[in-house]
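One protein chain omitted, others in place.
A, B and C label the chains in the order they appear, each numbered from 1.
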Amino acid sequence: MTTRPRLHTSSTQVVGLVAFVLFGVLAAVFLTADFGSHATFEGATGITASIGYAMFNLDAGSLPSEGFLISFEIIDVILLGALAAAVMLGKRDDEEESDESVTMADGGDR
Amino acid sequence: MAVSVQYYLILSAFVFCVGLFGILTRRNALLFLMSVELMLNAANINFVAFSYYHGNLTGQVFSLFTMALAAAEVAVGIGIILVLYRNFADVDVTKATTLRW
Amino acid sequence: MAEITAFAPAIAVLPFVSFLVALFAGKYLPKKGALAGILAMGGSLVLSLLMLYTVATGHAHQSTLYTWVGGEAVPYELTFGILLDQLSTLMLVIVSLISFLVHVFSLGYMNDEDEGGLPRYYAELGLFSASMLGFVFADNLLMAFMFFELVGLCSYLLIGFWFREAGPPSAAKKAFLVTRFGDYFFLVGVVAVFATFGTAAFGGPGVEESFPHLAELALDGEASVNTFGFAPRTWFTIVGLLVLGGVMGKSAQFPFHTWLPDAMEGPTPVSALIHAATMVAAGVYLVARMYGFYALSPTALAVIAFVGGFTALFAATMGVVKREIKQVLAYSTISQYGYIMLALGGGGYVAGVFHLTTHAVFKALLFLGAGSVIIAMHHNENMWDMGGLKEEMPVTYYAFLSGSLALAGIVPFSGFWSKDEVLFETLIHGLGDSPLLLGAYAMGLLAVFFTGFYTFRMVLLTFHGEPRSDTARDPHGVRWKVKGPLAVLGALAAVAGVINLAPVAELTGAHIDFLHSWLFHGPEGLNGEHYEELLEGVAGYHAAYPLGETLTMLASAAVSLGLALAGAGLAVALYRGPEPVEHTDKLGALKTVLFNNYYQDEYQVWLAEGLTARVARAADTVDVSIVDGVVNFVSSLSLFTGDRLRRVQTGIVSNYAALLTLGLTLLLVAFGVMQGWFL
Partner (left out) sequence: MLELLVGVCLLGAFVTFALPDEYASEAALGISLVPLAVSLYMYAVFDGVGNALLGGDPSFETQYAWLTLGRYDVTWHMGLDGISMPLVVLATLLTTLAILASWTPIDERQSQFYGLMLFMEASLVGVFGALDFLVWFVFWEAVLVPMYFLIGVWGGARRKYAAIKFFVYTNIASIVMFIGFFGLVFGLGDSIASLDLPAIAQALRAGELGGLGLLSASQVATLAFVAMFLGFAVKVPVVPFHTWLPDAHVEAPTPASVMLAGVLLKMGTYALLRYNFTMLPGIAQSLAVPIALLGVISIVYGALLALAQSDLKRIVAYSSVSSMGYVTLGLVAYTMYGTGGATFQMVAHGLISGLLFACVGVVYNTTHTRMVGDMSGLADRMPVTVGAFVAGGFAYMGLPLMAGFAGEFFVFVGTFGADFAGAPVFTSVGMFGIVIVAGYLLWSMQATLFGPFESATDYEVSPAAVHDVVPLLVLVVFIVALGTLPYDLAFDAILDATEPVLPTAGEVAATFGGGSP
């Protein structure tokens, strides 16, 4: 543990400056860009309903959109997987091992 | 008169950079997770803004998906943080370096 | 009658078959393969005599037996063939005769002494005879080289026959290595002959293109050959000298003579066969075989003569002080081959072949006689432990004496006639327009004295006086298998001179110089007459007789005989009586030098171990430290840089994020600048 290089805390704050720089650049870009005129939802009704239809590939919405049924299902599976993973990760390891888990299998130690 | 898209973008960039700043300067894993959430939501702002800009719903639908993904990410992320804490007794991301080299 | 030549290959094949028989079935045979060998050699001898007769009736023969490499595509064919002419059939008879007798002798020397590994012995002996005979009837230089090398292999195997002891394997290695050094030059020569002439054929009846003939034409400007930018004469000299390297190695000429005395570690019959009569003869035989080529280059001839003359003297002086009987014989062998070289270089083609013939007989005799003595002495070879063996073994004594008289060159034994002719030929050509030869002649002449001395010192110490050890008082008896070959060779050594009594022919006018006429009637381009024309016309050798032809000859004979007698007389004076004492101490510092063979071994060992091995070790150091060092340096360099570069991967998320951000920012700025967004 002692031989490993560590970051100086002071320098970590300095690194944050990069974020400000990025913001500056982005802002400069956005403000100088010309976006021209744009279409809006003006006069449209039932935006939320249309979102619902789009998600299930139903053609009843009044606004243009693609079908998202498959994406919806994939997200469903991912959420389920994430749930399972979270439960697995969160579960404490077997009780008898817990008190002697000083040195972990991956080499970590406490 | 609708708000110009530039302002949405500036807002989004600002939120993103706040998240980024968090990631760059903090060492607490929980703060990391929050920062990531901020950045994801910055993206969501963009989605919604351009959905409005193009008059197309796809962006809005997509931002919903992003939220779902963010939820999944947080679930897994907190799980990892739990394990991290158990193994290192700390949630400092700089200390978990055993996979390095 | 000419069809009989179809059986000529059998001369070499028969011993080869005996090699196979002894190798694979020797264990089960009653005499462990000896009988197969004797039978095969007998067959070869009969066939050789038949061939001799066939050639005598005017049917010299050349035919290609097998094409090793040939076809439309190849620029020159490499073939095996046989060439039966006066020279080769004579040599075939000599080799098969001596090999036959050695096989018989081996029955007594090896079988009766219960030596182990007899099948191997007879197998190697058979292979040796086969390769030597193959070498003799080879019709081109490549085939000659190949069998030359096989002869070297067999010599290696036979010298190292007693491989369980430390000495023989070492001697075998030395013999092969030293001759291999000579053979290197020979091989370069062979390759050069092919590259120059496109053929390596010696010639013979029906051969259109042979390299000596092409060389002759090229000198006359009638044929164009690739001489690699040299003048033809210079190039032919170079090629001739390259081939001579092999000759000097095999025939143990200075400075490649050092292997021969060591080679006495082998069984004595082997010494007789290989190191006296046949293998060592291979070298000088090769010179005789391609004499038409050497006769074109006076430089090469002079080198041959000088090497020969020097070796004759040099080796003879070393033979003077040796204690072991076989060592004396070894140095005398080197010395005698020096004479043959001297003759060939001095323009005496017939004299050289003559001495080759007589020497083969009497030296085989002396070695077998020594073998008989060694049996009697229970394998003690020190002459100072012998003495008085005359009474115990009369057959051996008289045979040995006959050989010794021949070796010393005492009239009328065979050695006198041949040695005299050697010296005479060199003298008259030296007195002609080639004064250089006189130097070589002088050395040869001086060697006669030493030859007489060491020969009789050997005879006196071995057979005369009182026995000086218990074994000498009660020697081990020898049987007919030993005595038979000795008797045959003893008789031959005494009378073999009759084949070429040139001086008598000169005096009486009778045509009894048979060998002369024999060699002069060879096939076109391969006979003595042609060689004499070449020597006269191309090499510029002329005979001169300051005292008239007859008188010069008589004077020369008288001088050499006188010197031989003087040497012999000195030996008798010093070592006569029942209890001879060592006189070597009187030589003072010279004795040390002579005992150490002029430190020839030392410097050659230094060349091998001191210089070459040191260079090799230096090369190894360079290889490990520099050549491999560079390789390892490259690898450690990349390992090192990799080790440094990986430190970029800190494993800390914030760092990666910072870098990512920085990268994105820079990218955006770059795009912006390039696209002019900010304007």
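Methods note: a residue touches a chain if its C-beta (ideal position, glycine included) is under 8 Å from a C-beta of that chain, and two chains touch if they have at least 3 such contacts.
Source: prediction; values computed, not measured.
J.: The complex has one chain that is not drawn here; which of the drawn chains does it touch?
T.: The omitted chain makes contact with C across the full complex.
J.: Any idea which of C:N226, C:T508 or C:T592 touches the chain not displayed?
T.: In the complete complex, the chain left out is touched by residue C:N226.
J.: Decide which residue listed in C:A40, C:L158, C:A192 or C:A502 touches the omitted chain of the complex.
T.: C:A192
J.: So one chain is hidden, and I want to know which residue out of C:F19, C:F147, C:Y337 or C:Y454 touches that hidden chain in the complete assembly.
T.: Result: among the candidates, C:F147 touches the missing chain.
J.: Out of C:I512, C:A608 or C:V653, which residue would touch the omitted chain in the full complex?
T.: The single option touching the absent chain is C:A608.
J.: Contacts of chain C with the missing chain: which residues?
T.: Output for chain C: 67-71, 73-75, 142, 145-147, 149-150, 153, 160, 163-166, 168-170, 172-173, 176-177, 180-181, 184, 187-188, 191-192, 194-195, 226, 228, 608, 612-613, 615-617, 619-620, 623, 627-628, 631, 635.
Just so we're on the same page, only the chains that are shown with their structure count from here on.
J.: How many angstrom lie between the CA centroids of chain A and chain B, rounded to a whole number?
T.: 5
J.: From the C-alpha centre of chain B to that of chain C, how far is it in Å?
T.: For chain B versus chain C, the centre distance works out to 95 Å.
J.: Which residues belonging to chain A are in contact with no fewer than two other chains?
T.: 7, 12, 15, 18-19, 22, 26, 33
J.: Give me the residue numbers in chain C that touch at least two other chains, ranges are fine.
T.: Residues 650, 652, 654, 658, 661.
J.: Name, in rising order, each residue of chain C that touches chain A in their complex.
T.: The contact residues of chain C facing chain A are 650, 652, 654-655, 658, 661-662, 664-665, 668-669, 672, 677-679.
J.: Okay, in this complex, where on chain A does chain B touch?
T.: Interface residues on chain A, with respect to chain B: 4, 6-7, 12-13, 15-16, 18-20, 22-23, 26-27, 30-31, 33, 35, 38-41, 47, 50-51, 54-55, 61, 63-66, 68, 71-72, 75, 78-79, 81-83, 85-90, 92, 101, 104, 106-108, 110.
J.: Please output the residues of chain B touching chain A within their complex, sorted ascending.
T.: Result: residues 2, 4-6, 9-10, 13-14, 16-18, 20-21, 24-25, 27, 52-58, 60-61, 64-65, 68-69, 71-73, 75-76, 78-80, 82-83, 86-89, 94, 96-99 of chain B touch chain A.
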